[in-house]
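One structure is given here, and the rest of the page talks about it.
What you see is the complex with one protein chain gone and the rest in place.
Lettered A, B and C in written order, each chain numbered from 1.
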Amino acid sequence: MNSGQKTERTGGQMKKVIVISLRSLSLWIVFSLLLPLKPCSAAQEYILLKNAKIYTMGSNGILEPGMILIKAGKIENVGKNIDPPPGAQVLDLTGKTVIPGIVSASSSLFLSEKDRAFAGDENPDADILEGMNYFDESVPDIVRQGVTTVYISPVSFRTIGGLGAVVKLPAQERGGVEVLKEKAGLRLKLESMENNKTSSLLRLTQYQRIRDFFLQAQEYRKEWQKYEKKQSEYQEFQKDGSDKPKLKEPEKPQRDEGKEILLQAMDKKIPVRIEAHRADSILNALRLGEEFGLRIVLEKCEDWPKVLPQLKVASVSLLSNPVLDYRKSLLPGGAKGYAAGLLKAKDEDFFYSGKELSGDSPSTKSTKNWSDLGAVKIPLALIPPDNYPLSARYMRYYACVLVAQGVPEIEALKAVTSTPAEILGVSGRVGSLEEGKDADLVVLTGEPLNSLSKVEIVFVNGMKVGER
Amino acid sequence: MIKKKSGPLSKMISVGFTIFCFLGPAVLADDLTALRVGTLHRGNGEVLKNALVLIRSGKVEFVGIDSPLPKGTNVLEFKEGVVTPGFIAANAYLSVSAETKIIEMDLREDYTSTKRDKLLALNEGRSEVTPELNALYSIDPRSEDFAKAWRSGVTCLYVAPGNLNVFNGTGTVLKAIGRTPQDMVVKKMVHLKVTFGHEPAYLSRGAGFDPRLYTRRPQNRMGVDFIFRNAFVKLQNKGPIPDSALDAQELILRKVLRSEIPLRIRARSYIDIKAALRAMDEFGFKWILEEGVDAYRYLDELKSRNIPVIYGPVYRPEGRFDFNAESDYYKAQTPLLLAKKGILFAFQNDNKSPISSLRDEAIFAVQLGLDKVTALKALTSYAARILGVEDRLGTIEKGKDGDLLIFNGDPLDPSSRLEKVIIGGKMLDPNR
Amino acid sequence: MKMSSRKEPILLIFFLFFFLMTALSWGSEEKSGSLIIKGAKIYTSGPRGVLAEASLLIEGGKIKKIIEGSDLPAGTVVDFSGKCIAPGLVDAHTYISGYYRLLENSRVVTSDLEAFAAYDPASPEVRTALAQGITTVNLSPRNENLVGGITSIFKLRTDSLWLPLLKKEGFLKVSLCKEMEREDRPPTSLMGAEEMLNEWMQKAERNEGRTDIFSENGIVKLAKGELQPLIAASNYEEINTALKWLNDWKKRGVIVGGEEASSFSDELKKNDVAVLLSPLLLSAPERVFQNAASLFRKGVRIAFVSDMPEGEASGLRTSALLLFHQGISQDEALKTITLYPAQILGVADSVGSLEEGKDADFIVFSGEPLDLGAKVVAVYSNGRLVHKQN
Partner (left out) sequence: MKRSFGLPHFITYVLALAVLSPPPLGSQIKAIKAKKIYTVTQGVIEKGILLIENGKISELGPEGEIPWNAEVIDYSQKIIVPGLIEAHAARGYDIPNETNPLTPFVTVMDSLDLSHDAIKSALRSGVTTMNIMPGNETILGGRGAVIKTFGLIIGDALMVPDSGMKISIAGTATQSRIGVMAQLRRYFDETKEYLEKKEKKTTADKKEEMVSTPMSFRSPEYVKYESVGDLLKGRYGAFIYCPTASDVVEAQKLSEVYGLKTVYVLGPEAYKAAEFAAQKKLKVILDPELIYFEKDPVTEEPKKVDVATAFRAKGVDFALQSDPDKVQARTLFYQAMKLISCGISPEIALKSITFVPAQILGLDGQVGSLEKGKLANFVVLDKEPFDFSGKVEFVFIEGKLAYDRTKDEDLKDLANDKIGQ
């Protein structure tokens, strides 16, 4: 019915729809204004990369050696042997490896400190694109490490975080943000870090709160359906003659953007990203998914080993990190507190954590074996372990740690390239090196998952951005 | 980020800072700087036209109309330029530490608790008598406020511990630029800072401190006054024992009584000024009145005992409730009155007006009738005399430090721009 | 007097316990006769550098010989050919297994406390640390107290409760950092802290040794020079104060934290003050890495610490890796978590590198030691297997 509803949006909303659909474009414009783009000539002509070991995370598997032909920012051809077209700029990458641009399934780039802390509550339609700090200085650092696509997430303590978006990192030093997908996910939070310390009551209230949101949304939908029915009757009545008793035009219910978003989520149009840490919260998340038919994407959730069977039956995808350990957050000031040199120890920290830190803390009991995930076919994408924008920089290292935990290399590499692209729903453009996809690729000095190997060149849309 | 890739060293904070300090025209290669300027205020009232200034190795070598120059010295011409000595902040309120510079704040921490107010952090809550403290080593020269200071012409400042104790500690005179605070020191143990009035008493009511664990004694003016006098009386009761037998605190207090170290009494309302005057008659120390909002009520007393006044801020927003204002009624005209009486005075800022607005304060005083010459003196030579560094700073004379400001017009005209700042012979651009 | 009388029984019990444990562990030592670790690439972190193809001959928990080539003496052979071996990591500053036991809130100066009393061998954190190859730690009191207490340097063990102390009294932990500045009790400021420290030192000098009237033995030892201070200071002003204090009292010391130490690299070099850098976090801005790198280049003695459980156990290798990416050779980068910390702690004669006569503490990696992708195949401490990849 959503589509049916869109047809009768008010003029203003129409306008809004258009503008929003043009938003990515308008962002481009904004940036072409803010900071003049480099001459795109590089993107116009052919570029041929040859003699490199290519991890196309797609159909072609690993090509050794392989060739990639780039034209106008897109990949024209990938294969063992391509003869260079006339006037092609040929790069000989003997001894180098090439992987697709790394995709970070979550990050708080482009967000000011405040936005990171307090993204909106009570309004699921809070859109991260409206909170972006276009002048973020940390972006070039991240691109130079080979991360070319990020999901910007409204990270917050709030129960309802709002809408995230998938963004291609700038081809320029600053700015040039291209939005691949907006409304790419609705962030919910079943338990904030603090709640680990508190009673389970608080977790329960949070769960109920989210549930109420969805129940209200259902009510709202019913209301509209009733209205539409009445409306159609009324239209009928208007058509044929007026001898019947008068039928009044039905009252139009109040439109609510937030609820609209929730409805789209319930129609699986928008994936719901739920942050949950403890096993019981994860189960709650799954329950929500069943009740309202949501497309669940679980964030963090350190305790997945304990609920592996449940995860298997429920079709969810997992965003986690091998170095995540939420017990850190129990320390005063959290894991970073010491390094930041900013924390002041508070008494309550001592009270709680005394027992929490002792050996019988859940996540220490369950020894994680990440290869289990592969066994049960749960799509896993890696995310940065914390909310600092810069920690999206070393996605590759997180994959390395995954390898050290016993996951086969190629699987680990998938977890930072193709899988996140699929989970975010942008696999049509990024995440693997195949014909017709964006020419986002990273040239490394050695094996991709040997953390000693360095990033040499980074291409975004066929343009060199970072070069050592 | 091509710039970023220019070798890791050049990116280092400290190195970057020092490099930046040494930036300047190539003339600095041999450390002789020669300036030919349109007008030169020496700081003691004298004005030279079309003057020549030579600065060698940080010291002024020659000031005058003309002197033989070594061959190949290229003279920097500032035809329209007006030169004054570097401004001196006789009392500087700064945040002395560069804040939140390590990693972004921890999201789990309370939003405000991570940003620490260094002004408060410079107050030692251990006791209300801590004369032995000095803030020198808790200073971070890379703090933004130092940059603001020299960029607005303040080349030298007086930094002391906070004012929440009765005896807060001794203050230090610093140059506004240096790699470490030790390098910046001009003079240590300049004044011993004492606070009268409600501030020491204010915090004892548990604001900031946890009353259960820790309370402080003074509850009101009387308490403050008692603690102040008690410290001296105790010392006097010890009798004429040698300095070696005294501990750090008592030693400093004795020096005060010997008037080797003058007291700097922060007294706003006339009650406190009166108390200070009485104490002076009793113990016979030298002292300086800081911030004296009510100074205009005691002009004669101040004059007869020749007590210098550090007054400020001159400008206080009208009709606004000012928490620090203990005095019910202040006279923006006070500088003028002090000048008329011939009392030595200087300007200061406070936690409401940034250090960069020191010049604006002086301009405001001028607009209220203070003559420019005195105003400029108050910014330079008077301040130097109050701080006891007149042998090095305050005026442009042979043998003194080469701290100069070059304006493109009248230094006390807001529409004239500070073109160059010279500190210790190094020329810096304040507008970058 | 009465204090000592209180102490006696406790001491007695402790000695008995100690003896028992020693006996047990000696027994276990004996079992592992001479052991040969065969054919691997060995990063000795020592004078012999990196050996492409070598084997370790281990006897009595010590390295008897490092053999290059294939002719091996008799003995139980463990084959690690194709793997890499690096010395057991030395964590020069950690709160492992006792984070909340390592803070004494009653007083600001608690110089008598000895850190190993808070150590809990059964804690899961110990297993985590061993799994990351940390074999030697310097357990330190926390930063909230001005003088926290005395650190203890020992080997991590899970198999026996016996605590193999390398040094019972490592350093005296002194804190000048933000955690120490509390508003509910003095000192509330840096300068106050320094002043307070001076007072204690003067007191200690006035009546040194007389424990009946002056109980802070740690500070007495510090004044006598029997102990070195381990000063927690990370900000510019804190490090500046620390250096000044060390100069005033003519002491040699070590700084832990050192986020902005590079501003003082010259002074640090001149006074030969070593810096224990808190772990480089992947989320830290570039300049934090550069800080470490420039310190290293300036020749300041640095080592990375894990600060467990505030930091991760993996923080050591991650930090070394990030240092490597600042353009420092892998061997040198590795030393900042093996040899250099051992030297700074003064236990380099037994741990920190793989040399004849030293303890047989080493890690077997499936790849390069600093490659985060390399698995930790096995960890040996005193020639005994303490962790094995499952």
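Please note the rule applied: a contact is a pair of C-beta atoms (placed from the backbone, for glycine too) under 8 Å apart; a residue touches a chain by one contact, two chains touch by 3 or more.
Just so you know, these numbers come straight off a predicted model, no measurement behind them.
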Of B:K59, B:K187, B:R229 or B:K341, the one touching the omitted chain in the full complex: B:K341
Selected residue (touches chain absent from view) among B:L94, B:L344 or B:I363: B:I363
Contact partner of the left-out chain, one of B:P262, B:P313 or B:G425: B:P313
Hidden partner chain, residues of chain B it touches: 3-4, 11, 13, 16-17, 20, 98, 101, 111, 142, 144, 147-148, 151, 296, 299, 313-315, 317-320, 331-333, 337, 340-341, 352-354, 356-357, 360-361, 363-364, 366-369, 413-417, 430-432
Chain A residues touching the omitted chain (full complex): 10, 12-13, 15-16, 19, 26, 30, 33-34, 112, 114-115, 117-121, 123, 125-128, 130-135, 137-138, 154, 156, 162, 252, 254-258
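Here, only the chains that are shown with their structure count from here on.
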Innermost chain, where centres are averages of C-alpha coordinates: C
Distance between chain centroids, defined by C-alpha means - chain A, chain B (Å): 52
Separation of chain A from chain C, taking each centre as the mean of its C-alpha atoms, in whole Å: 40
Averaged-CA centre spacing for the pair chain C and chain B, given as whole angstrom: 45
Multi-chain contact residues (two or more partners), chain C: 178, 181, 234-235, 259, 281, 283-286
For chain B, residues contacting two or more additional chains: 4, 102-103, 116
Interfacial residue positions of chain A with respect to chain C in the complex: 138, 141, 323, 325, 327-328, 331, 335-339, 341-345, 350, 353-354, 357-359, 361, 364, 367, 384-386, 388, 390-391, 393-394, 397, 399-401, 403-404, 406, 409, 449-452, 454
List of chain C residues in touch with chain A within their complex: 99-100, 103, 122-124, 128, 143-144, 177-179, 181-182, 234-235, 257, 259, 278-279, 281-286, 307, 309-312, 314, 318, 321, 324-325, 330, 367-368, 370-376, 390
Residues of chain B defined as touching chain C within the complex: 4, 8-9, 11-15, 96-98, 101-103, 116, 121-127, 130, 132-135, 137-140, 142, 161, 169, 179-181, 208-210, 212-214
